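One protein chain is absent from this view; the other protein chains keep their places.
Right after this comes chain A.
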Amino acid sequence: MKQVWKIGTIFTAVVGIWISLLLTPGLPPSLQLIVPYFPMYALASLGCYGLGALGYGMMVFRVCPEEADLLQKDITEAKTFFKEHGVDLSSD
């Protein structure tokens, strides 16, 4: 099933449940008060999830300057090797 249909199906199901809640007679008044605002809650939650995931991703994103140093060593080693084998690598 294509991704768009998967997400579309979930979306439709959720909207369906919401509409049926809206139309249900005899809900307690406290619920009746908040049900119309569910889409806003959903939107806000999605935004929070996005920001949270981004923040968490940034937090655990490792920087590795030591890898750059190691690479420099490898480059020096390789250049020495090629010099010995007569390959000119000097960049003009």
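Just so we're on the same page, contacts are C-beta pairs under 8 Å (C-beta built on N, C-alpha and C of every residue); 3 or more make two chains touch, one makes a residue touch a chain; residues count from 1.
The rule we apply is simple: contacts and distances are computed from a predicted model.
A.B. asks: Quick one: the chain not pictured, UniProt calls it what, "E2 ubiquitin-conjugating enzyme", "Geranylgeranyl transferase type-2 subunit alpha", "Dolichol-phosphate mannosyltransferase subunit 1" or "DNA-directed RNA polymerases I and III subunit RPAC1"?
C.D. replies: "Dolichol-phosphate mannosyltransferase subunit 1"
A.B. asks: So one chain is hidden, and I want to know which residue out of A:Gly16, A:Pro36 or A:Gly50 touches that hidden chain in the complete assembly.
C.D. replies: A:Gly50
A.B. asks: Tell me where the left-out chain touches chain A, residue by residue.
C.D. replies: Against the left-out chain, chain A lists 2-4, 6-7, 49-50, 53-54, 57-58, 60-65, 67-68, 71-72, 74-75, 77-79, 81-82, 85, 87, 89, 91.
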